[in-house]
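One structure is given here, and the rest of the page talks about it.
Here the complex is missing a single protein chain, while all its other protein chains stay put.
And now, chain A:
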Amino acid sequence: MHTVTLTKGVPDFREGQVSFDEDGHLERGNTPTVMNPNDKHALRTALQTKVRHGGRLSVMSMGPPGYGDVLGEAMESVYADELYLLSDRELAASDTWATAITIATGLQKLDETPDLVFAGFKTADGETGHTGPQACWCLDWPIITHVIALDVDEDEGTVRAKRLVEGDIEEIETVEAPIPAFVVADPEFEPTYRTAGDRLTLKDLRAETKERAKNHEEHMTTWDHADLNLDPDYIGLDGSPTIVSSVDPIPKAPAEREATMVDPGDEAGMSEVFDAMAAHAGGEQ
């Protein structure tokens, strides 16, 4: 079993990490890059597959050299065997289309064709959710999205999955596809390790990866457009049909509400508060 998980670095949008300029534009230079949070679900799906079926777990990313650290994080958290970084100047400013072409080409260049490719469900910055499906479309493989549980039948060469129809937690269907296939894990995906055997395998993987993750660069292969034999006209900025006409900052929510301070000892004040609240006692807004 060989799986590849796709991951992207995104600005760390957490409070205290992210930095905006006066106009509300993201200051990339001052904001650390972290792994796209949703990619963790994809990685967990890959790990569960490796624990249950063995084999190789690779992680691939297209982006600047700094994404190498994101790949290192992936190695540490899900015990990846190999890392692939698709990176060079010609690839810069790709839109989802160009990104997908590049990734699909990277997947084809691997010495062992992956059985499953896992993509995350939307990034924290781009948020299109296009990249996985488009890369899959390039390869003409089946894709299963919104996956919450996964089972591979290696003998039959199939993958069976439970998925949320239209992303609706109320509606769950089970689908099956031949492998190789793309799988997009829903954030609802929870890996399960209910046997001692699986947990012991996990423990082995953790122990085995400890040293490896410290020198993740040694396990990272970097390919540029020439390695991938990609025509610069079809990738990067030139290969990106998307035109961004303008960017509107999201208006700030009004920071403070009108508030009146009432001393709990102030009886008159407090009874006004109760009167004001009484109107909503039935649950109305």
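Odds and ends about this structure:
Following the convention adopted for this analysis, a contact is a pair of C-beta atoms (placed from the backbone, for glycine too) under 8 Å apart; a residue touches a chain by one contact, two chains touch by 3 or more; residues count from 1.
We adopt the following convention: contacts and distances are computed from a predicted model.
The subunit not displayed here is recorded in UniProt as "Flavoprotein", chosen from "Peptide/nickel transport system ATP-binding protein", "Transcriptional regulator", "Flavoprotein" or "Hydroxymethylglutaryl-CoA synthase". When the missing chain is restored to the complex, the residue among A:Asp125, A:Asp198 or A:Asp224 that touches it is A:Asp198.
Of the options A:Ala149, A:Leu205 or A:Ile235, the residue whose C-beta touches the omitted chain is A:Ala149.
When the whole complex is considered, the residue among A:Arg56, A:Lys109, A:His130 or A:Arg160 that touches the unshown chain is A:Arg160.
Although one chain is not drawn, its touching partners on chain A can still be listed: residues 52, 149-151, 160, 162, 192-200, 203-204.
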